[in-house]
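All protein chains of the complex are present and in place, except for one that has been dropped.
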Amino acid sequence: MAEVIIRQLTKSFGENTVVKSVSLKVADGEFLVLLGPSGCGKSTILRLIAGLEEATSGEILINGKIVNFVSPVNRNAAFVFQNYALYPHMSVRKNIAFPLATAGMPKPAIDEAVQDAARILELSDLLERLPSQLSGGQRQRVALARAIVRKPAVFLMDEPLSNLDAQLRQQTRLELMDLHRRLGITTIYVTHDQIEAMTMGQRIAILKDGELQQVAPPLEAYDQPANIFVARFMGAPPMNLIPVSVSGSEPTWSATTQGGSIDFDLKSVGITQAAIGAHMSESLQIGIRPEHLSLGAVGTGLSGKVRFIEPTGSDTFVTVQVGEKNVVVRCGVNETAKIGESVGLAVNPAKMHLFSADGWNLRTK
Amino acid sequence: MTTTSATPEWAQLTMSPDECARERSRFRRHALKPIIGFLGPFLFLWTLFLAVPMGWATWLSFNEGGLVSDAKFVGFKNWTTFLNNDELRTAIKNTSVYVVVAITVVFGLGLILAALLNNNKKSQNFFKVALYFPLLIPPIMAGMIFFFLTHYDMGVINLLLQTAGQDRVNFLGANPNALMTIAGLEVWRGLGFWVLFYLAGLQSVPTDLIDAGKIDGARNTRRFLRISLPTLRPLMLFALVIALIFNFQLFDSVQALTKGGPTLGTTSIVWFIYKQLFTFQQSGVAYATSLALLLLVVALTIFAYGFLGHRKDGLK
Partner (left out) sequence: MKVLADGDGQDLIALERRSSSLRSAKSAASYAVLVLFTIISVGPALYIISPAFRDSKSLFSYPPQWLPSEFFLGNFQFLLTQTNYVRWAMNTLIFATGVTLIALVIDTLAGYAFARMQFPLKKTLFGLILATLMVPTAAVLAPTYLLVRFLDDWTFGLVGIDTFPGLILPMTVSPLGVFMMRQFIETLPPGLYEAARIDGASEWRIFTRIVLPLMKPAIVVLGIFVFMLQWANLLWPLVATTKDETRVLTVGISTLQGQFVTNWGVIAAATLMTLVPITVVFLFFQKWFVQASVAGALKQ
């Protein structure tokens, strides 16, 4: 059981700084997801916490103790590797037993612990197999068993599902969440898959180019993205962005695009008068998710021409060209539109975001 | 605006930079400990038996004595003796002739046989084993075997020539026959190695290149000359340097077959060093020669590393 804190953590490889002063607090028993595109430094942060890399500066605390200069095993953190890193010449039993045997635990105690871990992960029948004789999902479970057998204070998982096929991935995702619920071990989970992050994480920390963008529960990150990067990274298809110029004064403001203008009041979009005053002269953009737009007759809200129609079965995504921008609208399957047709787009102003020129959301929580 | 806001209290650093540096160096020192165990044994033996002898050879080449008596500094005397020594000149000439002949023949034959083997997938393994076989035989014993082939009176080749009514050939007792016989021995022993070497190279030629050649209708020979060979070129250049270095150390077959004779006709550089050192006790000259050989090898190695960059395209 442990709380993990990282303070102004920085890691450089030569000239290349991959983690830039990241501070993060993970509560005891929490499931935190580090999310970002490849190369954003999320795996490096995990490896720094595990002790596989040495931090350039900053502090790492596990259970209140600074562990920067503590060897990996004494940090009491277990690591699950992307490609599982099972010892290929050892049976499943020996793989799971390895950390305990290394610690010099007596044999009967090891056997018992291995049995326990194998039972939790349904590996009891596979103990004598070699890793090469296992399926991807089974290997993954062996890697987990090897991690839990030590009863670690922290679980560090580096994209553990990315080598599984889609169906198995979804199933294992549920199993992992169940495991976390049962064991209650603090878990830091690295992924580039926003669906995984949304469904698994109690909080999500989103990174870009080694910098922390936002730390928030999944729905908050989705509904209140801190900036354009988070807004676009969370959700598929991504949030629509349309350049606007804002004019008006209390109580009615309007955002004018090439395809019409949207009237809004500051309270419903959560922006202070001071904030809008400071940024009004910039080239602002509004962000609106596809599900917060709806098709209507020409003249309602924005207007444009239908370019593409993509039915997915449950929804239909209609791409409408508004000015020079393509805007995706999520429609019901029964709504009809024709390619080339001119349509109107109704915007729900309460769900609209306004982003400053440097990409930050002007909304205050 | 998470990153722009002020650092919250929980994220303030608590370790002073001094403390941090101290802990870091303690941690690193601790991590360094096992290095000694892993690197120590090799490094110790390497220093003792490779680095020290190399340095010593350099120093001794400027001294007289040293092997049995105390060393005396004589400056470049050994080097001038070295450069004016007729026997050494002969040794260098002999070694060079031998190297050129042996390498030309073994490379040519090796390449041809490798190409033939490459097209002969069925019994490839049998031929590989058969051609490799002479490499098992230590050169000194290969020398003995060659004695029974090339001896003037009882050698098989001369017996065959006699039964065919031809004149016998004095393989070992005349010049330049003796040197050529030694070259023949090394070709015989080394051929299998170069066949396997080239075969490995040929088999690493990307198959799509070969297939492209087939589709273009290129004939076997043409395909070999135009596609396989150019891809092999970097590998061959590198192999050439290795072969040069190995062959400049000619000694064993000289010891087995001719002992440097007749009249210095097969005296090689290493044979010369050995004789100077252990027969004539002329150690200073021997060290100077050793050092010259070392410099030659280093030069060839640097040459080899020059090609190392190219080597990758040929192999992988």
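The chains carry the letters A and B, assigned in the order they are written, with residues numbered from 1 in each.
Throughout what follows, a residue touches a chain if its C-beta (ideal position, glycine included) is under 8 Å from a C-beta of that chain, and two chains touch if they have at least 3 such contacts.
Fair warning: this is a prediction, and the values are worked out from it, not measured in the lab.
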| item | value |
| --- | --- |
| Absent-chain contact - pick from B:Leu13, B:Leu159 or B:Leu264 | B:Leu159 |
| Candidate in contact with the missing chain, chosen from B:Leu88, B:Ala178 or B:Ala239 | B:Ala239 |
| Chain B, residues in touch with the chain not shown (by the definition above) | 31-32, 34-35, 37-39, 41-43, 45-46, 48-54, 56-57, 60, 66-67, 109, 112-113, 116-117, 119-120, 123, 127-141, 144-149, 151, 153-154, 156, 159, 162-163, 188, 191-193, 196-197, 200, 214, 220, 239, 242, 245-246, 248-249, 251-252, 255-256, 269-270, 273-274, 277-278, 283, 286-287, 290-291, 293-294, 297-298, 300-301, 304, 315 |
| Sites on chain A contacted by the missing partner chain, in the whole complex | 50-52, 72-73, 77-79, 81-89, 98-99, 102-103, 146, 150 |
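The working rule: only the chains that are shown with their structure count from here on.
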| item | value |
| --- | --- |
| Of all residues in chain B, those that touch chain A in their complex | 1-3, 7-8, 10-15, 20, 23-24, 26-27 |
| Complex contact set, residues of chain A against chain B | 5, 7-8, 23, 25, 54, 57-59, 66, 68-69, 211-215, 226, 360 |
